[in-house]
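Every protein chain but one is kept in place in this view of the complex.
Per-chain numbering from 1; labels A and B assigned in written order.
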Amino acid sequence: MSVYKEIIEVRSKGASPTFINVTEEVRGAIEKSGIRDGIATVISPHTTCGVFFEEFVHDVDADGVETLQHDLNDVLKKIIPDQMALDDYHYPAEEHYRAVERWPNAAEYLPDGDRSALFNGDAHLKATLIGSSQTFLVDGGKLGVGTTGYIYFVDFDRTRARTRKCQIVVLGA
Amino acid sequence: MSVYKEIIEVRSKGASPTFINVTEEVRGAIEKSGIRDGIATVISPHTTCGVFFEEFVHDVDADGVETLQHDLNDVLKKIIPDQMALDDYHYPAEEHYRAVERWPNAAEYLPDGDRSALFNGDAHLKATLIGSSQTFLVDGGKLGVGTTGYIYFVDFDRTRARTRKCQIVVLGA
Partner (left out) sequence: MSVYKEIIEVRSKGASPTFINVTEEVRGAIEKSGIRDGIATVISPHTTCGVFFEEFVHDVDADGVETLQHDLNDVLKKIIPDQMALDDYHYPAEEHYRAVERWPNAAEYLPDGDRSALFNGDAHLKATLIGSSQTFLVDGGKLGVGTTGYIYFVDFDRTRARTRKCQIVVLGA
């Protein structure tokens, strides 16, 4: 039994949710691990990002978003509209702003002190519904999914472009 | 530490989501694994299927669907209506049809070239919300759930009856 972990960096574009196909990276981690049988878990350490399993689709919209992702955005927006104003959600509120302003890296979360930079309540809620981790089978040294199955990391935070981490852990023998 | 994996086949009926109680199969895999303490992960390798944990319910509707599953269908349909026409969702679209038509097993996805066979955008989105994997505790050689907890594999794809795979991995000592 052994364990292999890899943390990859992905880039989100801001303005709308960013979907990143990390399937090849997961296949690569399994290969590097040398593990034949076990699990590969893909994890977001960020509370406005998630991980899900979906078909790769060949058509994209004008923004380069695959049609199933566009449909997912539409479905999620129906129940969790984009936060455009402070009172769209209960989050964020005064104590939270004050706490963030005291963080050493406050400027990263509130650039120029702009409080609207935290209007990402919708991203938090969408990430909670999608989930922060998914686990896959490692089968004979390969990722155990069908030919149409792909692994996506999604950053729902529209407030700005960012570098994000995606964690991959392979466990088994 | 050891790893045990088992891939079982389940049968979906098409026309509406098929829910399959796989709890006994998971208990059986844990027993065969000989593992006393660790995890059992249940995984769907199909992008229109999912795995969830729910109470077993003794009442079924006219189609044999347990009442909580009927309620889940109702909730999901409210936000993700069944795809009845091409333009209900952005998926599927032209490039995707062309790609599928080039697959060696194209006839399986587009029987008689019938393009409506891919009107399963709703199933993809429902599966994304439910998630493709769930992990359970293995506690003293037993599945660590209460007496009312059961594990369900669900195939949301209404387009046709199919044989599906459900993957079970047990890891631990």
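A few comments on the model shown:
Please note the rule applied: a residue touches a chain if its C-beta (ideal position, glycine included) is under 8 Å from a C-beta of that chain, and two chains touch if they have at least 3 such contacts.
Worth saying up front: this structure is predicted, and the values here are computed from it rather than measured.
Of the candidate positions B:86, B:106 or B:145, contact with the unshown chain belongs to B:145.
Among B:1, B:107 or B:161, only B:1 touches the chain left out of the display. Mapped onto chain B, the footprint of the missing chain covers residues 1, 37-39, 52-55, 57-59, 61, 67-68, 70-72, 74-75, 78-79, 129-131, 134-137, 139, 144-150, 171-173.
Listed for chain A, the residues touching the missing chain in the whole complex are 1-3, 5, 7, 41, 43-47, 79-80, 89-96, 98-99, 103, 121, 124-125, 127-129, 131-133, 135, 167, 169, 171.
Everything below uses one rule, namely that only the chains that are shown with their structure count from here on.
Overlaying chain A on chain B by C-alpha atoms takes a rotation of 120 degrees, rounded in steps of 5. We define each chain's centre as the mean of its Cα atoms; on that basis chain A and chain B are separated by 22 Å.
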